Structures are given as structure tokens and as C-alpha cells.
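Just one protein chain is left out here, and the rest sit where they should.
Moving on, here comes chain A:
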Amino acid sequence: MTEAIPAIELDGVVKEYLSHGETVQAVKGVSLAIGEGEFFSLLGPSGCGKTTTMRMIAGFEEPTKGVIKLLGQDVTDVPPNKRDINMVFQSYALFPHMNVWENVAFGLRRRKVAESEIKRRVGEILEIVDLTGREKRRPREMSGGQQQRVALARALVNRPRALLLDEPLGALDLKLRQHMQIELKRIQREVGITFVYVTHDQSEALTMSDRIAVMNDGLVEQLAGPREIYERPASKFVAGFIGTSNLLSGTVDTINGSSAVVKLGTDDRILVASPAAAGETVDLTVRPEKITISTEQPEGELSVVRGTVNEVVYLGTYNSYAVGLADGAEIMVFQQNANDSSVTAERGDTVWLSWQPQHSYAL
């Protein structure tokens, strides 16, 4: 994505709606560039503006401000039927009066592709989505998963520059969803086109995407790869939204070169790489699985806090501890059940929590 022209580019895009005489900003200024062939996700809670952003890329909504480019070309004023991208709707939006074959052939027919070519391509794509033999079915005669695949085939058959998918798996049950996640990823690799994927399911975004834009309240909070988003959330919001995160707040005590020591309680010290002035209050985050729980005070260059076990939950592959700190905060700790399933501490025990300095940093 260095020199190449991005497949999709948003520059300062704002979308305002007028609702009951009041202006609502659904999207408050989004700029991003999506590379060709990338699996790009828009992730965020309900109402954060994901669908609105998507609909502007598709051309159903015109941005109030800003520019949208496809392959370097300004398409801000181009209607959806003239944009070389296709959308898979959250509700599938299949044509209920047409069978599977007609649904899939719709786009090709509008583009006046030769009938023999249509036959070949529709057959091909139905094979990819595993619907061969179901050509004559009407949408309502099919299961949710099958309808979803028709919607996918109907868009993919046109070989668009990019495919927009708005929570395409939202209506499916967990098992089918996981299966379709793998399928989608496989199809995307096979056809090699840009996928813009909207979801509010963080694990879905993490497993499937090359890059993720985490949105909150009409703005992009962080744009990075899944690993970075998870390991180094850029804000309190991202840390809280992606996975389970412990948020701590403390005062910078001393500074040792490039690392600071943050104090919570009397025996606690947290080592933070990012510089901050002494006396300053900072917010910190640390993931539950990075923490070691022990009944004795650990040695070495570690962040260490002391607390009391409030709750122990056995979760099969790991144990989850809720540990209360002196200042009232609660820290979640996940401990892998690698060797035996016995727990390190019981409810009410005093424990030491420790982790490597690189696993916590100020937000």
C-alpha cells in the first residue's frame, strides 16, 4: 500500500442527517485508504456509523463533506449503479420474485454480458459458494446460510473492484457463522478482490482482517492490523472494546531513563515504557492473559500489584480470576490450564499479580 493507488479512499468524510429538525452527525470525519486485495474491517459498537460509511462508499448516501475515491478516481457524485463495487446487505436483500440463478445473473444482465458468458460465470460462482443444483430455488425456500451465499454470489459474479459486506453473518447462528467466516476468507483469497467488512463482532474482525478500523461515535479511533489493535490499543475505548482488558489508573512515581514507575497502592509498582512526567496521573491497560498470579511476591523487573481474589471461575481451557486491589479496582486474570486444572488461589486469598513491563503502557 505504499506507492500503489488505494482501491478505496475516504478523505475527511462527514455525513449529517436531519432528523426531527435536528442535525445528527452519523460520521464525523473519516479518512482512510484501503489497499487493493485487502480484507479491511470496520469494527465498532452499534450506531457508531459503520453502515453509514459503507453506504457512502456504495453510493447510496452522499457525504455532507469530504471526498470518496475509487482507484484514485473521485466518485463522490457517481450513483451506485455506475460504481464498480458491489454490496452484500445485512439483510441480504435478495430479489424475492427471482430464483437463485436469476438473482445471481441480475448484475451481468444489466451490464449486457452475453448470455453464454452469463451461463458460464453464474455456474462458476454458484460452485464456489456451494449452491450448484439449487438454481431454481426462490430465496424464501432457502436457509439463512444459503441466502447469505446467494447474496455473496450475486455480488461476486460481477467481479467488482471491491466488495462491501455489511454484517453479512449477523443473522446466522454461531456454528454457521464460524464456518462462513472461513468460507469468506477462502473466497476472498480465491477471487483476490478487496473486501470491506462491517462487523461489531471483535473476534470476527480479528480473525479475518488484514487491517481493522475501530470506529466509535462517528470517528476512527485506531486503524491497524489485528495484532497491533489487540496488543497495543490506541485508546481506552479500543482497549475496552477489543477483548477483555484491565484498565488501571495510577500516579507516576519515578522516571528511570525511558521507563516510568507508576504507583497504585503501597506495595504496587507498574513499569511503563512510555515517558510521562512524575506526579502525573496515567491510565494503563494490561490483558488478562499476560498476568501471572502467585501466592508469593515475585522477583525481578516486573510490574507487580497485590490484591485479594474475589472470584475464581473454571472455564475449561483456562481459569479466570477476579482480583480486587486496595484502591477498589478489579483485575481479570486468565490462567491457562496447561499442566493440571488445580487453581493457584482460592476466593479470599491474598495474591500477587505480575507481568512483563512491555505488556502495559499508558493510553
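Just so we're on the same page, a residue touches a chain if its C-beta (ideal position, glycine included) is under 8 Å from a C-beta of that chain, and two chains touch if they have at least 3 such contacts; residues count from 1.
Going forward, contacts and distances are computed from a predicted model.
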Its UniProt record identifies the chain omitted here, from "Vanillate monooxygenase", "Fe-S cluster assembly ATPase SufC", "1,2-phenylacetyl-CoA epoxidase subunit B" or "ABC transporter permease", as "ABC transporter permease"
Selected from A:Gly29, A:Pro45, A:Pro80 or A:Pro357 as touching the chain missing from the view
A:Pro80
Thinking of the whole complex, not just what is shown, which of A:Ile34, A:Cys48 or A:Leu94 touches the missing chain?
A:Leu94
Identified contact with the non-displayed chain, of A:Ile8, A:Ala58 or A:Ile125:
A:Ala58
Among A:Arg154, A:His200, A:Arg287 or A:Arg306, single out the residue that touches the unshown chain.
A:Arg154
Those residues of chain A which, in the complete complex, touch the missing chain:
58-60, 79-82, 86-87, 89, 91, 93-99, 102, 106-107, 109-111, 154-155, 158
